[in-house]
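Note that one protein chain of the assembly has been removed; the remaining protein chains are unaltered in position.
Order of writing sets the chain letters: A and B. Residues in each chain are counted from 1.
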Amino acid sequence: MGDGKKILFINRRGPYGTIYAQEALEVALVGAVFDQKISLAFIDDGVFLLRPGQSTVGLQMKQFTAAYRALGDFEIHRVYVERESLQVRGMKEENLMEIVTGPDGGTRNLVKVVSSVELMDVIHSQDVLLND
Amino acid sequence: MLHTVNKSPFEKDSLNTCFRLARPGSDVLLIEDAVYAALAGSCFEPAMSEALARYSVFVLKADLEARGIDSGDLISGVRAVDYSGFVDLAVKNDTVQSWL
Partner (left out) sequence: MSLEYKGRTLETDKDGFLQDMSEWSPEIAEHMAALDDLALGEDHWEVINYIREYYEDYRIAPAVRILIKVMGRRLGRDKGGSRYLYRLFPHGPAKQACRYAGLPKPTGCV
């Protein structure tokens, strides 16, 4: 358990327009199953990934962003959203889906809105950075 | 002419380029990630409001729904259309320019 690397997945694109965010999420979940210390950051258009109320019936695509709500099951407990990216896009904190830890870890919301300065510290404390 | 744009205005300049080069009176249809340009309250709203004075701006409903955007979240004046509305716009206009 102790020798997992600290890996930050940086999501900077929205869902469905490209496949990148979906692939990054799958890699993050696999990494978590293999005991890596995974964190996720949502920056720029990446903040749109966490917008609730998505329905892909019309697009006939898989609504892969539902899996973000399972992050707690995968022991991924560090989810950061950059406040500056939200503001520029007319998004508020309440426009983000909640990701709860689940009954084992209480029902704390894992989604943490942070400033650029706070995110800078997160980025600089990682072993590996992966970009979508 | 119908102009379609499919890139987020926060990522790429396609929509600004469209607004710079489309003749007033044109139809502009936002699809895929370009629908984020119609979200009220963003830093892109002033540019969109200005464009609405010159163009008819449409957004594709399926792309809004996929992204969790309701009609109430849109800048007023932007109209949502379904796929058949998309076809109508394409039929009504002789030429389609896709700003990718």
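Heads up, the rule we're going with is that a residue touches a chain if its C-beta (ideal position, glycine included) is under 8 Å from a C-beta of that chain, and two chains touch if they have at least 3 such contacts.
Quick caveat, the model's predicted, so the values are computed rather than measured.
Enquirer: Let's see if you follow the contact definition: name the visible chains touching the chain that is missing.
Expert: Even though it is not drawn, that chain still touches A.
Enquirer: Which one, A:V33, A:V57 or A:L129, makes contact with the chain that was left out?
Expert: A:V33
Enquirer: When the complex is taken as a whole, what residues of subunit A touch the one chain not shown?
Expert: Its contact residues with the unshown chain are 26, 29-30, 32-34, 62-64, 66-67, 69-70, 73-74, 102-104.
Everything below uses one rule, namely that only the chains that are shown with their structure count from here on.
Enquirer: On a C-alpha centroid basis, what's the spacing between subunit A and subunit B, in Å?
Expert: Spacing between the chain centres: roughly 28 Å.
Enquirer: What residues on subunit B touch subunit A, complex-wise?
Expert: 6-8, 10-11, 32-33, 36, 39-43, 45, 61-63, 65-70
Enquirer: Give the list of subunit A residues in touch with subunit B in this complex.
Expert: For subunit A paired with subunit B, touching residues are 13-17, 44-45, 48, 51-59, 61, 63, 88-91.
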